[in-house]
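Only one protein chain is missing; all other protein chains are in place.
Right, subunit A next:
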Amino acid sequence: PVERSLSGQNGVEASGIFDDVLDVAKTVPIAAPFLTSLI
């Protein structure tokens, strides 16, 4: 166990950053671990 640590707030600005990030990410299917943690 670890010590307990007892979205949406980044708005439009974050969307722009995220598009840049996606351009980098697409160059390497790294989405798979994120997807398999949610389905």
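Note that a contact is a pair of C-beta atoms (placed from the backbone, for glycine too) under 8 Å apart; a residue touches a chain by one contact, two chains touch by 3 or more; residues count from 1.
As a convention for this text, contacts and distances are computed from a predicted model.
Here one chain is missing from view; checked against "Serine/threonine-protein kinase RsbT", "FecR domain-containing protein", "S-adenosyl-L-methionine-dependent methyltransferase" or "Polar amino acid transport system permease protein", UniProt names that protein "S-adenosyl-L-methionine-dependent methyltransferase". Remark: the residues of subunit A touching the chain excluded from display are 1-2, 4-8, 10, 13-14, 17-18, 21-22, 24-26, 28-39.
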